[in-house]
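All protein chains of the complex are present and in place, except for one that has been dropped.
After this line comes chain A, so read on.
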Amino acid sequence: MIVEIGHYALILALILSLVQSVLPVWGAVTGNDRMMAVAPPVSGMMFLFVGISFAALTMAYATSDFSVLNVVENSHSAKPFLYKLTGVWGNHEGSMLLWVLILVLFGALVAAFGRNIPAELRAATLGVQGMVSFAFLLFLLVTSNPFLRLSPAPMEGNDLNPILQDVGLAIHPPLLYVGYVGFSITFSFAAAALILGRVDAAWARWVRPWTLLAWMFLTLGIAMGSYWAYYELGWGGYWFWDPVENASLMPWLAGTALLHSAIVMEKRGALKVWTVLLAILAFSLSLLGTFLVRSGVLTSVHAFATDPMRGTFILGILTIFVGGSLALYAWRAPLLKQGGLFAPVSREGALVLNNLLLTVSAVAVFVGTLYPLALEVVGGEKISVGPPFFNLTFGPLMVPLLIAMPFGPLLAWKRGDLYAVSQRLYAALGLALAATLLVAWLQGVDRILAALGFGLGIWVIAGAAAEILSRARFSQVGLSTGLRRLVGLPGAAWGTALGHIGIGVTVLGLVAATAFQVEKVVTIRPGESVTVADYTLTFGGLARRTGPNYIDDVGHFDILKGGVKVAETDPAKRLYTARKMPTTEAGIVTFGFSQVYVSIGEVHGDGGADIRVYHKPLVTLIWLGCLVMAFGGALSLFDRRLRVGAPKPARQRMVPAE
């Protein structure tokens, strides 16, 4: 019964989304207030119905209702309760339902919190969001219905893929989807602005918080996914340039570019045409990612079971929305007026450079991800484009971006003075050079590239710190006034500084963990030891343990430093009994920012085992940097400027303030 309610609610949401696609947009174009007024309540109702539907599926999982096909295929009565819940989105149908839930959530949020947005713009935005919702609700109901019944109901389910039985599944997809799908709302804003033919500085101010929100969650989602792969897959890698990772990186790059170009548009009224295009592109890349993951066209860790019908359907959605929005763009963008002028060396110029490098690097990732596919389609050879390609293209494009990063926020609007800005960065440059020399001295001159990379990370961090400190003007106003100024700075200023510092921290982690990691693969017997960097691991032997739905072969290791035991770890080889599928549970011990990582491979008959041991210096900085970036985004989001209504052009109707 509950399952049928869920199914029914989904159909109701589909009908509502159809209403939403037509009436508000029509109303906004013809200036009909009553039609526009439909949008907010319908957005709320759509969220309610999809929410009921999601709750119904969750209920079916929680009670292990094996009369539902989706539950049979992905759950098991012995599975821990948390994984029964997270199993809801551990499969194609359920995760698509989560996707749609977040899509309508964003519509409802704009309806609830967007009261200071002009009525026409809000109605048209919610209308476009309704169109996207309609397409995906239809996709869900036609090709991926999670509520199909199975009769007779089996006694037991097939269990969830063991790799997914982890808290990572509870966190990674929801975060990632909020980011991915969050760009739908900036897309809707852009399409709405094009339909209405009006894009001004205020538009950028309304769109920016939504972009920030999506970007923040996407940053966290990517970081969480990376850490999950690192500890769960047992290979010790944190980024594989896997097509699906690339699919999340491309919208991130476009979204980051959008965040920056929206600043120019808001402050200076320039780059309008470009910002609107970026808003369209960011979501188009999210849709492309959805297509890549769900159509099975690519071989990937993330690929869901293949079904040609789904691939074709999503390709259809992709074509209609990307094609439609770009056509709308081509038709309406010439109407947008050119904004303020600026010199090449200026804050605007720096932000243009940022956009240029970010979009070009997104193109490089795009080519690397889709080239093998394109070659196969035209009947060419089967190839694989791996990390070397991306290291050679994406890497060099990031270097000028990082070098230029500290200059940007220090340059003045309109016309900047590069020489004066450079003087304010002497200290940062000194620190960066010192770091480079120190690393080169410690690690040897043959590691000069790594040393330079390290210096670059320090440069970015110190440059961002110099910028925020220069705003306090300690030398002129003294320590206490300066500190008070620092605390009183707008959230956006801190957001910029922390966002940039976060990038620098991540760069340090990437450089150190890539260049200075120590890896050993050995066969070890009880009582024997292996040494990586300063740490010696002594193997205590294997023991068997039984979990709720698995059996572990647990190895015990004592970790010694300088002959003193500092930690112990118990990595395991695990067999999930329902699917008879083995997994590797790595043993990870954190020392400061560095980690020792042990995973067990083949177990030998004599009690020995093949193991892989890593020392990964500063590896946690990779993810900590992402946390800092997201925190910067949050501070910027709470900037007062974005909550106070923007000044409105006089010819518009007055809208009551909140």
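Operating definition for what follows: a contact is a pair of C-beta atoms (placed from the backbone, for glycine too) under 8 Å apart; a residue touches a chain by one contact, two chains touch by 3 or more; residues count from 1.
Convention: contacts and distances are computed from a predicted model.
Among "Aspartyl/glutamyl-tRNA(Asn/Gln) amidotransferase subunit C", "Iron-sulfur binding oxidoreductase", "SusC/RagA family TonB-linked outer membrane protein" or "Cytochrome c-type biogenesis protein CcmE", go ahead and choose the protein name stored in UniProt for the chain not displayed.
Per the UniProt record, that chain is "Cytochrome c-type biogenesis protein CcmE".
In the full complex, which of A:Ala124, A:Leu218, A:Leu351 or A:Ala364 touches the chain missing from this view?
Touches the omitted chain: A:Ala364.
Given that one chain is not shown, which residue among A:Ala9, A:Leu175 or A:Leu353 touches it?
Selected residue, touching the omitted chain: A:Leu353.
Looking at A:Asn116, A:Thr393 or A:Asn549, which residue reaches the missing chain?
Considering all chains, including the one not shown, the answer is A:Thr393.
Which one, A:Ile317, A:Met581 or A:Ala634, makes contact with the chain that was left out?
Per the contact definition at the top, the residue touching the missing chain is A:Met581.
Over the whole complex, note the residues of chain A touching the chain we left out.
Missing-chain contacts on chain A: residues 161, 163, 234, 299, 301, 303, 305, 341-344, 349, 352-353, 356-357, 360-361, 363-364, 367-368, 371-372, 381-386, 388-389, 392-393, 396-397, 521-523, 579, 581-584, 599, 601-602, 604, 610-612.
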